[in-house]
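Here it is: the structure, laid out below.
The complex appears here without one of its protein chains, the remainder shown in place.
So, chain A:
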């Protein structure tokens, strides 16, 4: 500090106003360089990704006392929980390039937990998007395998969200729970928990249920618009095609291999319905 004061004394009579300007600019420069990356992201456009959970043509209602829904095998059921991870979101352009939303190192950005119980989580607020025309959206249902090797995370990936398998460490990508009179499980429950990834090339036999979904739809990002991309998620599709799921056998699934069929099905459940521009 003293040293710098001495410097000031030396300079005090010469080009004082220029120095003032110089130091002001220096301060400003330091201030800007100090800025968090988050601030830079606030520049650019915005969009909302909406996940509208439904059962066929009906809105999904949780915790009904009766069984309002029927699967393709004619088995009645209700739903008490629907939670799933959405991550690694990309917007694609006509020329084949894409904008990839950043993932923060601690998992607090770029990972979303959609929870039907909490409607605010079904609307993903996206920002920092380069302006321009886009032709589609791509995202992962689940969590990429590399992320587990980073260790403990926070935000949507915080283990206190109870979306983590303790005995076979990994995120539970999707939890569907409900009841069906045909279920042979205690309490006639339906529990389809999907997870499973391959992070280790030496373990080729692990089930890999990380699913990427690409949906087409044209929209523009610019400062006057905040398009809302409306995605319908049809729970009936979880149990329908290509693998018909029978609620009367093995309706409590809590391991990667046990839910391969459900994961293969739910890639067809996500439909881009429309975009409000």
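Assume a residue touches a chain if its C-beta (ideal position, glycine included) is under 8 Å from a C-beta of that chain, and two chains touch if they have at least 3 such contacts; residues count from 1.
Convention: contacts and distances are computed from a predicted model.
Colleague: Which name from "Sulfur-oxidizing protein SoxZ", "Type-4 uracil-DNA glycosylase", "C-type cytochrome" or "Thiamine/thiamine pyrophosphate ABC transporter permease ThiP" does UniProt give the chain that's left off?
Modeller: From the listed options "Sulfur-oxidizing protein SoxZ", "Type-4 uracil-DNA glycosylase", "C-type cytochrome" or "Thiamine/thiamine pyrophosphate ABC transporter permease ThiP", the omitted chain resolves to "C-type cytochrome".
Colleague: If I consider the whole complex, including the chain that's not displayed, which of A:59, A:97, A:120 or A:166 touches that chain?
Modeller: Of all options in A:59, A:97, A:120 or A:166, contact with the hidden chain holds for A:166.
Colleague: For chain A, which positions touch the chain that isn't shown here?
Modeller: 1, 4-5, 8, 11-12, 16, 19-20, 23-24, 26-27, 30-31, 33-34, 105-107, 148-154, 158-162, 164, 166-169, 199-200, 203, 205-207, 255-258
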